[in-house]
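All protein chains but one are shown in place.
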Amino acid sequence: MKVLIANRGEIAVRVIRACRELGYPTVAVYSEADRVALHVMYADEAVAIGPAPSRESYLRADRIIEAARKTGATAVHPGYGFLAENADFAQACIDAGLNFIGPSPASIRAMGSKTESRQRMTAAGVPTVPGLLEAAKGFDEIEEFARKSGFPVMIKASAGGGGKGMRLVERAEDLKSAFERVQSEAGAFFGDPAVYAEKFIATPRHIEVQVLGDKHGNVIHLGERECTLQRRHQKVVEESPSPVVTPELRARLGAAAVKAARAVDYYSAGTIEFLMGADREFYFLEMNTRLQVEHPVTEEVTGIDLVKQQLRIAQGEPLGITQDDVVIRGHAIECRIYAEDPFHGFAPSPGLIRHLIVPQGPGVRNDNGVYNGFTVPIFYDPMLSKLVARGADRAEAIARMKRALQEYRVEGIETTIPFFSMLMDNEDFHAARFDTGFIDRYLKSTDLGSSVDEEQKEAAIVAAAILAYEESQSVRLPEETDSAWRRLGRAEAAGRWRP
Amino acid sequence: MKVLIANRGEIAVRVIRACRELGYPTVAVYSEADRVALHVMYADEAVAIGPAPSRESYLRADRIIEAARKTGATAVHPGYGFLAENADFAQACIDAGLNFIGPSPASIRAMGSKTESRQRMTAAGVPTVPGLLEAAKGFDEIEEFARKSGFPVMIKASAGGGGKGMRLVERAEDLKSAFERVQSEAGAFFGDPAVYAEKFIATPRHIEVQVLGDKHGNVIHLGERECTLQRRHQKVVEESPSPVVTPELRARLGAAAVKAARAVDYYSAGTIEFLMGADREFYFLEMNTRLQVEHPVTEEVTGIDLVKQQLRIAQGEPLGITQDDVVIRGHAIECRIYAEDPFHGFAPSPGLIRHLIVPQGPGVRNDNGVYNGFTVPIFYDPMLSKLVARGADRAEAIARMKRALQEYRVEGIETTIPFFSMLMDNEDFHAARFDTGFIDRYLKSTDLGSSVDEEQKEAAIVAAAILAYEESQSVRLPEETDSAWRRLGRAEAAGRWRP
Amino acid sequence: METARPRRGGGEVAPVKLICRMGEETQEIEVAREGSGYRVVVGGRPHVVDLATANGILHSLLLDDARQYLFAYHRDGTTHEVAFADRTVCVELFDPLSMKRRRREDETDETSHVRAIMPGRVTRVHVAPGDAVRRGQGMLILEAMKMENEIVSPRDGVVAAVLVGAGQAVENGDELVSLE
Partner (left out) sequence: METARPRRGGGEVAPVKLICRMGEETQEIEVAREGSGYRVVVGGRPHVVDLATANGILHSLLLDDARQYLFAYHRDGTTHEVAFADRTVCVELFDPLSMKRRRREDETDETSHVRAIMPGRVTRVHVAPGDAVRRGQGMLILEAMKMENEIVSPRDGVVAAVLVGAGQAVENGDELVSLE
C-alpha cells in the first residue's frame, strides 16, 4: 500500500509516522505556501496541488486524485477537516481505484445530515436530545415544539456544525427572531436554509466515544473522551477517561456508541459525540466519520494506535482486538497549542518560529506540525502541535502537562502555551468542575496578564538592565573563559577520524 | 522538600522533571564547563561547584553538601554514576541533615563489594555463578577452583565493575598471567588488588530486575529488563520485557530479586543484575544500588514513575503499589544516543550542536540532556539523550524506534543514531537472537558505511551539484514567491494587540 | 557560547544609571560589572548577578548566587521583553536624561496611529476621515488564519485618515488608521 495524505500540518505528519512504522511509502500533497512544511519534508514523495488558499489546493479533490494517479499511490488518508467528511470525495477516490482510508461514502452521508442522523439514531434506539426529527417546515412547527418541551430551546441549522448556525432561545418572545436569524445564517454559511429545534441541556458536558469497526461487521469502542472544555464552541483541552464517567456509565456510553455505528454500517475509526446533562443522562449529538483531532488521548490510555488500525481496516483486515482487549490505563490530557496570543483576545500570530524547544521526558507526547525555523502561514488553522501528557492518574497527567508547558518554548510568535499553564493551576479544572461554558467564563473573569510575581519582575528588570547596559557599552559580550572546550565548541566538529 | 541534584546531563534533567511534577523546588550543581547545561537552566537554583574535571566538581562531596546547605536544600538525589554508589557520600549527606534519595549507606556497602554481595546472596538463597566466595588469598586458590569447575573461568577484580578489571581464561596455561594482570589492573583502577574467580557462562544474556522497596520493609519488583546488547561491556540497547522471559520465569526472577533486596534491607529503587545461560538458568551478578540509566523502559511498560517513587520513599511514605498492581503492558526499547562517530570506531565527537530536531509523535520518549546550540563538552560521558520507543508489542516498539531514529537529527557533531538505525533492521535483533557478544561481532562483520543505496547517491550528487552551482554563481538564493505570507514570515511577529 | 564578564585589563567602570518603568511604577537602576558578573541595584535593592547566553536566544540569569531564570529576550525600542517559561515581562528602560522627552513622544504616537498587529487582509472598513470614534469602537476588520479580528480605536477622537481599503493585504506594523 502506498498512501497519499490529503492533508497538511500535524495530522499529515501523524499519518506519515504511522505509515512509516508499517513500512508503507507516503505521498504528501502541498499548496504553494507549504513547500517546506513538515509534512512535505517527512514524506517519501510530494506533489504540488495549487495556490495557498485551501479551496485552490487542499479542497481540490480532482488535483489530489491526479496526484495519487501520478505517483502510483493506492490509498488516500484524508486526515480531519478539509475533505475528510466529504462523501463525494470518498466516492471519487473509490471510483479512481483508490482505497479511501475511512468509512464508506454511505456512512459519511448518513451521519452528515443532522436531521437524518437523528432519525436513524432514534430508530436504532440511541438516545437523542428531545427535538424535531426533521427540518421544520415553518415557524409554526418550531413554536409548537418549544411550547411542548419548554424553554430553553436551541434552534440549529440542519447542515451546520462547529458552533456555527445555532442559537439559544430562553424566552418565547425571542423565538421568532432567532428562527429567522438562524435560517438566514444557514442559507449564507451552508447553502441550505433548513433549521430544526432541540431541547437545550443546561450546563452540559461534551463526552464522546471512540469506535473502531472493520469491514466484517465487528465494532468495538475504546472508551470516552471528555471534550467539555471549549472556547467559542471549539475544543481546547481533551482528556481520557472523563473524570465523571464511572465504569458502569462507560459501558452504557460504549454500548450506545457501538449501536450508533452499527446503525450506519460503520467501519474505520469514528467518534460518537454525546451531550451529557448534570444528571449524567446522555444524548447523541452527532457522529464524526473520521479521525478526531483529539484521538491521541485515547491512544495513550488504551495503547492502541488508531491510525494504524485505520490502515489495517482499509485493507480489509478484521479487527485484531476484541472489546475485552480494550483496557483503559492511567489518564491522558491534550492541549491544542495554537499560534494565537491569549493575552490579546487570542489574536492569530503567524510568522517565523525563531526558536523552538519542545517538551520531552516521561509521559509527554507532542504531535507536531512545525519545526525550528518554519514560518507559520496565515492561510490555515494556526495549530502548532497537540501536546499530550499521560499519567498514572489525572493528577499526575495534569502535573506533567504543567511541567511540559513550562519546557515548551516558541520564540518569534505568540502561542496559547501561557493560557494552558494558567488553566492547569485552576482549582475548578483540578476538581473537574466544568461545563461547556467554563472556558469562556474563565476568560471573562481572569486577567491572564496579571499574574507575574514580584520575584519574576525583579529578575526581568535585572536581565533587561544588563542586556541594555551591554548594548550601550557597544562591547560584544566576550567569552566566559578561555578553556579549550569553549573555543572548541564553536569550531564545527566536522573533522573525520582518519586512522 | 527541596532537592539538590548531585549530577549533570540527562539524569539531572530527568530528576528535575520529576521534582517539578511533584512541586518540589530543585537545586542544580554545575562545573565550570556546565554553566549553560540544560540541567542548570531547568533548575530553580544553581550553584557552581568547581572546575570542569569531575574530580574537582561532580565528585566533590564536600562542595555538593555545602551547596545544599547554602541553598537550604533538604534532600540530595545522586542520579547514577559520580557519587551515586558511594556509601561515604550517602552517609555524609545524612550526617549533614540531608535526606539522601537512595538506599541506606549500609545497603550500598553490602552490595558494593562483589565478594561480600556474593556471600550474602548465597546465604539468602539467591542463585550465584559458581565461584570463589571470597577474594582469593593467592593464585593457588584460583587454580584449584579452575581445576574443579573446569574452563572457561573469569578472573575478576573484587572492587571492579562496568567491564573493567576482568579477564576470561579458556586454557589452564593462561591462568597465571591473567591472574597477575587483573590483580595489577585492580590495584591501578580501584585501589584494591583483591581478585576472585568465577565460572564463565557461555553466550549469556544479561537480564536485570527492577526492585522498589520502602522504609517499612515492603519490597516489590517491576519485571525485568533485557540488557544483553552491549558494546565493550557497555549497554547500548535495553528493553522491557525481555523477549525470552516467560511469565513463569519472570515470577522466579522477580522472587529472587526481591529476596536479594531484602537480604540487604534495601529501600529506594535498585536493580538486581542476573546472568542467564542458554538454558535459562540465571545467576546473581551484582546489585546496582541506585537508579539505572535504562530505568525508562520499565516506566514505559509499568506506567510507574521510578524517580517519583524514590522521592516518596525517601520521605518515609509506604509504597503505594503492591506486587499485584504491577502489570506489564506492551514493550519498550531504549537506545543510548551518544556523541560518537559509529563510522570511525565510535570516536568521541564533542562540539557545538548546530541544529537539533528531536523525534516526536506517538510512542516516543526522549530523555534529553542537551539542546539546540549547546556545546557538548569533552569532559564527561558523551550521552546526548536516551531515546525510548513504546509499542503494543516488540515489533511495534522496534518500528517506532526506527521511525524515531529517522526523525532525530543532530547537526554539527556525529552521533550513534545511524548505528541504531542499522541495528533496528538487523534480522537477528528482530528475532531476539543475541548474547552479550552480539554487538561486538556485528560491528566486526558489518561495514556500517557501505549501505548507501543508488537512489540516495544520485539525490546527494544532485543536491551537492545545485548547491555548488548556486555558490559558484555568487547569487544569494532569492525567495520562491513574493506572496505576503513569506515576506511576513521573516518579520518578527513582535507586534502586540493594542485595542 | 557567550557570556558577560569584566573587560580584562581595564580599570573599574563607573555604574551606569537607568530608569525603569513597569506599569505606573518607576525605579532607578544601577548596573556595573563586578567580578565575573554584575552588580545591579534596583530601587535600592542590590543584586549579585551572573548572566550567560545558552545559544544566543535563550539566556540563563543567576540572581544572588542561586535563583536561576531561563529566558528569551527581545528588544523593541525602549521596551525589553523578558520571556520566562510561563510569563513574558515587559520592562521599559530609559536613559535618565532622555526620559522626559521620550515619554511625551510615546503618548502621542501610541494612541494616534493604529497599526496592524498581525499580517492579514482587510475585509471591511467601518470608518471614514472625519468620523468621530469612541475608545473601543470597531474601525475595521482584519482577517488572518481563518479568523476575523476587529481593530478598535485606542481612544476617543476623530479619524484623520484611513490608510487601507477592503481587500488590501497588510503586514504587521502597517498603519491602518490615524486619529487627529
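When the chains are written out, they are named A, B and C in that same order, and each has its own residue count from 1.
Following the convention adopted for this analysis, a contact is a pair of C-beta atoms (placed from the backbone, for glycine too) under 8 Å apart; a residue touches a chain by one contact, two chains touch by 3 or more.
On a predicted model such as this, the values are computed, not experimentally measured, just so you know.
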Shown chains touched by the chain that is not drawn here: A, B
Listed residues B:Asp95, B:Asp325 or B:Glu411, member touching the removed chain: B:Glu411
Per the touch definition above, residue among B:Ala188, B:Ala251, B:Val327 or B:Ile461 touching the missing chain: B:Ile461
Among B:Phe200, B:Tyr267 or B:Phe379, the residue in touch with the chain that has been omitted: B:Phe379
Hidden partner chain, residues of chain B it touches: 339, 344, 347-351, 354-355, 357, 378-382, 405-407, 409, 411, 417-418, 421-422, 451-452, 455-473, 475-480, 486, 489-490
In chain A, positions touching the absent partner: 27-28, 35-36, 40-47, 70-71, 371-375, 484-485, 487-488, 491-499
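As a convention for this text, only the chains that are shown with their structure count from here on.
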Averaged-CA centre spacing for the pair chain C and chain A, given as whole angstrom: 34
For chain B, residues contacting two or more additional chains: 35, 42, 371-372, 375, 484-485, 488, 491-493, 496-499
In chain C, residues with contacts to at least two other chains: 1, 3, 52-53, 55, 57-58, 67, 74, 117-119, 172
